[in-house]
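Selected chains only, in their assembly positions.
We call the chains A, B and C, going by the order they appear; numbering starts again at 1 in every chain.
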Amino acid sequence: MKSHVIVFPGSNCDRDVAVAIEKISGSAPEMIWHKNTSIEHSDLIIVPGGFSYGDYLRCGAIASTSPIMHEVVQKAKAGVPVIGICNGFQILIETSLLDGALIRNNSLSFICRDIHIKAENSTSIFTKNNIIAKMPIAHNEGNYFASTETLKKIKDHDQIAFRYCDEHGVVNEQANPNGSMENIAGILNDTKNVLGLMPHPERAIEINLGGDDGKHIFESVLN
Amino acid sequence: MTSTWIHKTEQSLVESHGLKHDEFDNIVKGLGREPNLTELGIFSAMWNEHCSYKSSKFWLKKLPTTGERVVQGPGENAGVIDIDDGDVAVFKMESHNHPSYIEPYQGAATGVGGILRDIFTMGARPVANLNALRFGEPSHPKTKHLLAGVVEGIGGYGNCIGIPTVGGEVNFHPSYNGNILVNAMTVGIAKKDKIFYSAAAGIGNPVVYVGSKTGRDGIHGATMASAEFDDDSEDKKPTVQVGDPFTEKLLLEACLELMKEEAIIAIQDMGAAGLTSSSIEMASKGNVGLEIDLTKVPMRASNMTAYELMLSESQERMLMVIDPAKEDMARKIFKKWDLEFEVIGRVTDTKNLVLNMHGKEEACIPINILVEDAPEYQRDYTISEPTKDYTIDPNSLNAETIVDDLIKMISHPNLCSRRWIWEQYDHMVMADTIVRPGSDAAVVRVHGTNKAIAMSTDCSPTYCKHNSFEGGKHAVVETWRNLIASGALPIAITDCMNFGNPEKPEIMGQFVECIRGMTEACSALNYPVVSGNVSLYNETNGEGIYPTPAIGGVGLIKNIEKTKTIAFKKIDSAIYLIGKTEGHLGNSHFLSIVQNQEIGSTPIINLDEELKNGKFILELVNKDLILSSHDVGEGGLLVAATEMSMSSGIGVSINTERKNHAYYFGEDQGRYLVEVDAADEQKFKQVAEDHKITIELIGRTIDAYLMIQDIGKVSVKDLKSESEKWFPNFTR
Amino acid sequence: MLAKIHITLKKDVLDPQGKVIANSLTDLGFGGIQSVRQGKYIEIILDGDDKNAATVKLNKMCEKLLANLVIEDYSVEIN
């Protein structure tokens, strides 16, 4: 099992995700600096959370043009599993690996709290554990938006990975923390090997941190 | 040197630099000539209250600053304490009051940026931010804008750089209507043998500037922080600094990367008074001189003068003295992080600060006159009589209103849930937050270990106003209790002394008394001061703020499994009150919130009792005899019990002998509520008896309701929604 | 050469910020506000004085980085 974590100058969840992967899989991922241009054989690439370039201009925009992202896109197209978490999700969206856009939370404020998500697609490698999971979100721009056609397309192709829900798995407006269309918390590409999600599974890997539901998402890929 | 153009007749120039006449005379005496403008600017920056501590130094020396675990006390960028295994915690609190009043977002953001640099300058990786905030009354027209801006600014900076903001406090009081307080605290972790200091050394060694370019930001910021506000101050706006948290993140990583090499001889962040204070601090500590070529300073604006370069407060910059053999390696690291790296000068043996620009000498000042000759005042002070006690007629209060009064209290801005604030802060990044905001202390694990540090900030300004001595004691003790209640061994504090104009004897008297109170508490609890900050002249149009010695306490939890939170853990546990309850309603939240009057005396703390009860709690923690614990503070017993319920959803049925307001809402000191598993009750009582601790069974946990026998009940869900609605409604 | 770039949200894209600004303005007593949309305004100072070449370049900058064409439109203007 060989995994890689991409590190941008303003990434700040890179260490957290590396700790989580090592804890779950037993082997530490390799950290890849954004100025690198290639990644050798990889079983999983993670684009972590943070503020890659301060979130200046648009979240993820500047990072998406970095040399390493060109390689990540190639790998993704070749079928390598890729997960973008929070800012990583924003970056994957900006590279067009994933559809739609992430705009300002409808509250206009940063939100850091535990939420629940529910796996919608149960066929992808990331969602086969089919869970209702509690984990934190921490973002300013996690409000998922897609045009009517795009939304139809991702639904038709079963690309919605997770939706925000309440603790019992009910998807409703109260459970939507940021205004995302149809409570979308995470989506897949059409070949289902690329996942982007706003919640932070790497912050939910042990009871001491408030819960370990995040493990399921990694376990379903790592095992 | 040609400029002898300042004549004493040009008093306005001297005055506009905030210097008194005799201070100016001392400059002339020290230099043997009149200073030029650049030099005048340097003296003005160094000798203002903010940098020189001229009114407070004499009194600060009285604080206890040593202890078994103190590695570095006050005097460096931050204090350092030993947390075992070769690890240390590095921490400090700092004010950014005036800038935050002028521009709340940027003022608060750059306050966070500044305190972070103080911590990583010492070689520590910051792991937690806290903030102590005071605003005017909610009905004041500026309060909403200031609150929203400050909270967003703190979050904006901390979230971006990726350091969790895990705690703090906030109060509203009319005394802050025209002068809010924004105090930011950062805690970092380092290795004990890898701490970096600021003393320059090695004649000829390069002085290196790193970080952002210098612009005309905040010129005279440090002087402004020491001047009273008047109605014109809002026009002094163009000097506001803008924070760049992304660059700070780069600077943090670059500095920590370089610190792994043996390259840095001295390092100092550029905070207030930028290049001036950092260069002088380094030279003075190292007892050497510095020669700087200002032409080399990376500049953002064109045509900057020596004066502007020396006084600019552009953010995200550092000054270092490095080993010349490591210069190329160091440069490479900073280039990798896209930061400026320029050798701007050398260490000299002249003991002078010499500034050149375009081949011309712009200043030459002996360091010792800047530092040792800095003014120090023992200002006159008068101590106000503590406010007298006030006895409330027990018959005037009807016990039937207790539940309604409780709801009024927990939904009041000074006692309600702060969730709206801390949900805007990323309090979990770095994945080591063991106890999140909303409990007594925040608890953050030392990465890769099984131990943690606990942190809390506190101060009750109304206590300090009505009895500055007891108020000073209280602020220290309250943080201590919060650490204890979390299961931590309290180790040391940092302080941020926010007061009015020290030239007024009654304000100076408040300062003196608060220091005396803090000193007593710190000594009794073996809880020394390792760093701090003083912010004076917090006044608007002659009205001083309430004395506000904000305290930040840090403690150690050796095994995170022993951490305690305020949340009830299960149904059917016994709830015990530790400590004596007389029913002290003077100067309480009950009176201020429910009766709308600020009267009566500040409660008195018995430090022996305090120590005894605190040690008892720690013993219970060690013996695993309690499930949860909470200190009884603002609002008294019933508010504390309610907080434990709200934070868990578990209810409590209270059945006590005394059933009156004074009992339920009195703010007697030295008390805790603990939850004891029914199976452990006997053992618990035995330990209490062994230590002669006053305990009182007040009730048992139940499902979902707060019930007070013979008085009334209310659901925990309703309490929670009452407690959580004020902030969102106010800021909508 | 000074280039002025306007980046605006596409018509059917939700603008939470614009909506909140509109509400706040109304709350402040400003009547008659039908809608508010917030966009970006970027000023770039470029070397040289070939306006045509610059226009081509600026359009590319917008497409590659400055605008997100999924949700945004842009316009370029050179003084």
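What we mean here is this: contacts are C-beta pairs under 8 Å (C-beta built on N, C-alpha and C of every residue); 3 or more make two chains touch, one makes a residue touch a chain.
Owing to the predicted nature of the structure, the values given are computational and were not obtained by experimental measurement.
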{"item": "Copies present in the complete complex, per labelled chain", "value": "A x1, B x1, C x2"}
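As a convention for this text, only the chains that are shown with their structure count from here on.
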{"item": "Whole-Å separation of chain centres (CA-atom averages), chain A against chain C", "value": "28"}
{"item": "Cα-centroid distance, chain A relative to chain B, in whole angstrom", "value": "36"}
{"item": "For chain B, residues that touch 2 or more chains besides their own", "value": "none"}
{"item": "Chain C contact footprint on chain A (complex, rising order)", "value": "57-58, 61-62, 65, 94, 100-101, 103-106, 108, 143, 145, 147, 179"}
{"item": "For the chain A and chain B complex, residues of the former touching the latter", "value": "9-10, 12-13, 15-16, 19-20, 49-51, 53-56, 109-113, 136, 138, 140, 200, 202-203, 205, 208-210"}
{"item": "In the complex, chain C residues that touch chain A", "value": "12-14, 16-17, 20, 64-66, 68, 70-71"}
